[in-house]
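Only a single protein chain was left out; the remaining protein chains are all shown in position.
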Amino acid sequence: MSLNSYGHVFRVTTWGESHGPALGATVDGCPPGVRLAEADIQTWLDKRKPGQNKYTTQRREADEVEILSGVFEGRTTGTPIQLMIRNTDQRSKDYGDIAEKFRPGHADITYWQKYGIRDYRGGGRSSARETAARVAAGGVARAALAHVAPDVRITGYMVAMGDKDIDRARFDWDEIGRNPFWIPDAGSVELWADYLDALRKSGSSVGAMIEVTVRGCPPGIGAPVYGKLDTDLAAAMMSINAVKGVEIGEGMAAARLRGEENADEISMGPDGPVYSSNHSGGILGGISTGQDIVVRFAVKPTSSILTPRKTITKAGEAAEIITKGRHDPCVGIRAVPVAEAMAAAVVLDHILLDRAQTGGVRGPIG
Amino acid sequence: MSLNSYGHVFRVTTWGESHGPALGATVDGCPPGVRLAEADIQTWLDKRKPGQNKYTTQRREADEVEILSGVFEGRTTGTPIQLMIRNTDQRSKDYGDIAEKFRPGHADITYWQKYGIRDYRGGGRSSARETAARVAAGGVARAALAHVAPDVRITGYMVAMGDKDIDRARFDWDEIGRNPFWIPDAGSVELWADYLDALRKSGSSVGAMIEVTVRGCPPGIGAPVYGKLDTDLAAAMMSINAVKGVEIGEGMAAARLRGEENADEISMGPDGPVYSSNHSGGILGGISTGQDIVVRFAVKPTSSILTPRKTITKAGEAAEIITKGRHDPCVGIRAVPVAEAMAAAVVLDHILLDRAQTGGVRGPIG
Amino acid sequence: MSLNSYGHVFRVTTWGESHGPALGATVDGCPPGVRLAEADIQTWLDKRKPGQNKYTTQRREADEVEILSGVFEGRTTGTPIQLMIRNTDQRSKDYGDIAEKFRPGHADITYWQKYGIRDYRGGGRSSARETAARVAAGGVARAALAHVAPDVRITGYMVAMGDKDIDRARFDWDEIGRNPFWIPDAGSVELWADYLDALRKSGSSVGAMIEVTVRGCPPGIGAPVYGKLDTDLAAAMMSINAVKGVEIGEGMAAARLRGEENADEISMGPDGPVYSSNHSGGILGGISTGQDIVVRFAVKPTSSILTPRKTITKAGEAAEIITKGRHDPCVGIRAVPVAEAMAAAVVLDHILLDRAQTGGVRGPIG
Partner (left out) sequence: MSLNSYGHVFRVTTWGESHGPALGATVDGCPPGVRLAEADIQTWLDKRKPGQNKYTTQRREADEVEILSGVFEGRTTGTPIQLMIRNTDQRSKDYGDIAEKFRPGHADITYWQKYGIRDYRGGGRSSARETAARVAAGGVARAALAHVAPDVRITGYMVAMGDKDIDRARFDWDEIGRNPFWIPDAGSVELWADYLDALRKSGSSVGAMIEVTVRGCPPGIGAPVYGKLDTDLAAAMMSINAVKGVEIGEGMAAARLRGEENADEISMGPDGPVYSSNHSGGILGGISTGQDIVVRFAVKPTSSILTPRKTITKAGEAAEIITKGRHDPCVGIRAVPVAEAMAAAVVLDHILLDRAQTGGVRGPIG
């Protein structure tokens, strides 16, 4: 019942605080025989790493992962994999002010009320720094997917930031890795850069919308009724810091449609069923259809801004707070690799689960 | 790891198919000493019951719940509570056509592909009829909440249907129970009725948006980092049939806001912290703030419509399908009591969890 | 975290009280496509059924199981299977005395202290009647084993009762089903019958030792370090009413051996590794070796006896109690089919788990 864990069979528990000695992930349930080296995980951590460009926090962390267990001679052994990342740039002095005051929009006040104690340095456990552990665990999930379901490809990208939306007519998978916003739309990069520059200079911040697409997932993955693939994806995304909404396929817009508009008609293709559209986001009744799985979520704007905000102290006195630390004008950017990692873990988990449930038997069509 | 279960401490497992002999919920972890009779649960089932007006399916089910265990002399004993609802109106003949054809937008095809066998009668396990079991379990959760946290009030209501939105300026809690749409806006009732009448007559359907508000939840309920209160609420809502998106507080709109707009400033009131607004939806870092908890979700339009849709048969042959059964033009209406039930279960579960975690200790403010 | 559940993938939750309307088991995680009818389960329930001979309680229960969900056209669908057994012979009047007094050796006092309420009729939830639900769930496990691992055979039998031990030199698998004690030793039947007759007439009771052997389990089933096959078997047996000790293979006697005596030497046979002995009970490091899996447990004597015992009332007053109800002089007899059922559930569960973990890959030898 660990509340810091996710996954049924591929089970990840993250641990660590922003300014403690280290953070990491305990990964249990990874299949044996998966090729895995620290470099395989480091690749993904480097995508998330802060301080890479002017659009993300200037905190400098090496974010070097160590594998402490579960791998022998370059392969997983089926035993728990412990991933550790040392915190190197802790600069506690930056955070002195928040020991007494609660930052609006942060979990400072709720942690205090719940636990009667909190590690206030950099937000402690509630810091977005925790997501480094998720990305590391996601690296293991990716390696395992390459082993058990090599056709699966998981790609995250931003689709909106404040009032800017990507132009889906220009959607280009190859563009995603080329720009600092992970957007699939080369035509928007400059516009977004200017917008974010202005925000950063004014000490403000903005929200964002991220989409993750899972290509190549076979049909039949997932489960009714509570362990649905979409339920687990939604929970995974909602568990990421600052996320306030999650959509599958048509998402919230489905509320506006009529039955005729929303139905994905089915026909028979050479390799199995083919759908006329993908309003379902690749999932029906909690189980994958074989189409692309599409999940989208909204990240709220960073609560740490330079405009003073009203708050109270632990003593209950009125106060103002400006968060001067090193922060992201748009935390949504760094949520992209985090969301990919979570999606990888969920999809792998359900593929392993399906082996237990059905042994891979499939109802034949045609 | 039961995939048909939810909850950490208050653990519900639903079972049963649309056209089997019965369906129900196994409820484990209810505190002892809670007053509970079948009538307490029946109240909520009656809210959800089909056939009550022309806007919901004409299937007639008594939906009478029996308590088979866990209650002695009118009080819960701390042992599992088994709730059973007999299926009385099964009319299997209505569903003959769907034995061979997969209905677009339904889970027929994915269940078949996953399991190689499916109870096609009325959708079997994937039928919205399963939600009766959720409502019954929610009745137990409500009774337990009255015992352990009597200030908690949980209310669901529709906020949109197709292109119709409620007018929040006219929001009236008392209106919700007075109209067939569970809307808090008396001024919209007639308009919605006409709209849905037209839809029903044309054999079409429409999506909807539902909101659930939890009032009176104390601060400090919930948990980082994966068992967050908002994560569990999102998962609970996403697990309901036909739900495609879930939002907490500001929701997807948070992607559009700037940091200054989104911050809920804090001041000190006579009974504790007071917030200038509730963009957070009553949850920060996965833990309740003491404000109203607000969760919203979208239900897609019923896939069963009178317009023929293209599909395939089990043999892989092209076909057309019209679903002639007794269906809801807007399944969103009946999702309201279901969502309330899920919210009740999640909130109760986290209140019990909090007793384990902290023993109810709270960090004092002021 | 349901405390009334067992199993990781094949997850069973039992519910119901001795004198409530019904009891049963909610079985989730059974693979799809398994042939299953009520008669398949009834066979095992009939083995456990009370009142079959003079050595077991004279309570008369039809113990007829109904399958309420999860089976369609004679096969499991992969959805939860609800098994219900109506209580027919409830005779509440027998149990009036125990409403106020706590029976020594029973859970009356601890249930009362824990919950502040208890269903005292026949012991309520703590009655051995709960094991009927386990046997029913075991019937499902047996059917699933026949589907996924048809070589597995699970057999329970008594090996001791009071000071009587079977003579292992006369061990005969075929004898087990022929006598009322499930002993594999025809030469002891008469002796045991006389012994138990005398006990019954004197209103006394006696403990027993039961052994379960699992033949045909492939190597590689189980898991380190906490979800060990032997750990789960031990927990399963210890969870049965009145069990006070559990052993695997050599068991407690291993404490007395030297390393040379205890080692099972390995050689290569035509079908794989062969062992010179089976001190390990078929499990090394929590994982099956392919040898017979042997688990043994002790059941204490029925606490309900005709000799008056000192106790107290709810009011804390001294009292004497004689339990006049219909009871077993040796509850161990009826524990045999229960233990088989538990073993079947655990072995199936681990076979399904292994599919998730390894996909059935095995390290080749030779």
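Letters A, B and C mark the chains as written, and numbering starts fresh at 1 in each.
FYI, a residue touches a chain if its C-beta (ideal position, glycine included) is under 8 Å from a C-beta of that chain, and two chains touch if they have at least 3 such contacts.
Keep in mind the model is a prediction, meaning the values are calculated, not measured.
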Omitted-chain contact residue, chosen from A:G70, A:G207, A:P301 or A:G363: A:G70
Interface with the undisplayed chain - residues on subunit B: 1, 9, 29, 31-33, 78-79, 148, 224, 352-353, 355-359, 361
Hidden partner interface residues of subunit A, rising order: 1-5, 8-9, 11, 13-17, 20-24, 26, 28-29, 32-33, 66, 68-70, 72, 75-82, 84, 114-119, 124-125
Touch list for subunit C against the chain that is not drawn: 1-6, 8-9, 14, 102, 104-107, 109-118, 125-126, 130, 160-163, 199, 204-209, 219-228, 230-232, 234-235, 238-239, 241, 244-268, 273, 276, 279-281, 283-290, 298-305, 307, 309-312, 314-318, 332, 353-354, 357-358, 361-366
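Criterion: only the chains that are shown with their structure count from here on.
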Angle of rotation relating subunit B to subunit C [CA atoms, steps of 5 degrees]: 180
Residue-number overlap at the subunit A/subunit B interface, same or different (half cut): same
Of all other chains, the one whose Cα centre sits farthest from subunit C: A
Between subunit C and subunit A, distance of the C-alpha-averaged centres to the nearest whole Å: 45
Mean-CA-position distance for subunit C and subunit B (Å): 38
Chain centre separation in whole Å, for subunit B relative to subunit A (CA means): 26
Overlap residues in subunit B, where contacts from two or more other chains coincide: 1-5, 8-9, 14, 114-118, 125
